[in-house]
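To start, the structure itself, in structure tokens.
A single protein chain has been removed from this complex, and every other one stays in its place.
Presenting chain A:
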Amino acid sequence: MSNLIFDSVTKIFGEGSSKYVALENINFEAESGQLILVVGPSGSGKTTFLTIAGGLQTPTNGDVKINDSTINSLSKKKQTKLRLEKIGFVLQSYNLVPFLTVEEQFKFVDKLKNQNLTEQKMHELLSDLGLLELLKKYPNQLSGGQKQRVAIARALYTDPDYILADEPTAALDTDRSMKVIELLRDLAHKRNKIIIVVTHDLRLKDMADKVYQIIDGKMTILEK
């Protein structure tokens, strides 16, 4: 059972008159098998929350714990390794390496992790996501929805405990957005992952197990 905990996390940018509190005393907990939505308007601190959760930034105060070990005290190198092994990122754009085919995106992960291409695993994953026929295609030959599904498959390929998704539906229409979020929910439930989706799209609210709202750096849980 994995968990992700924010313990009184505050993030402040700048000093003096340019001081800006991006996150204020955030307490947050996520467990395996949950799809969690973090909603809020632009500039509310959603992405800051996500990047701290992914070890890309360190909080000014408070701790971020993954499976009860504090990640903000790890060295940059260890944080990078943690991201490679435990965390999958799905982003709004630039998700995929533009000069690698879908198949090579997975091979690249293998190279990074010094493992042999587990074709069966890759095929299973792509088959589950309906992407098998796209193996030889480059990202610029895929539609927006296909790109996001490949990015999700790639994030899942390392079998991470967490998937952190930043506005994964921003470039998609309603129908495709719902399909992507359904896919993420199924993955959370069936593969027992923690999936945190940061979005300003309130249409997705009903699909999540928990919904948090961030406004002006303050987080509250929303009743569904």
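Assume a residue touches a chain if its C-beta (ideal position, glycine included) is under 8 Å from a C-beta of that chain, and two chains touch if they have at least 3 such contacts; residues count from 1.
In the analysis below, contacts and distances are computed from a predicted model.
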item: Listed names "Pyridine nucleotide-disulfide oxidoreductase", "Multicomponent K+:H+ antiporter subunit A", "Glycolate oxidase" or "Putative hemin transport system permease protein HrtB", matching UniProt entry of the absent chain; value: "Putative hemin transport system permease protein HrtB"
item: Contact partner of the left-out chain, one of A:85, A:119, A:133 or A:159; value: A:85
item: Missing-chain contacts mapped onto chain A; value: 22, 47-48, 50-51, 54, 56-57, 77, 80-85, 87-89, 91-95, 97-100, 104, 107-108, 111-112, 138, 155, 166
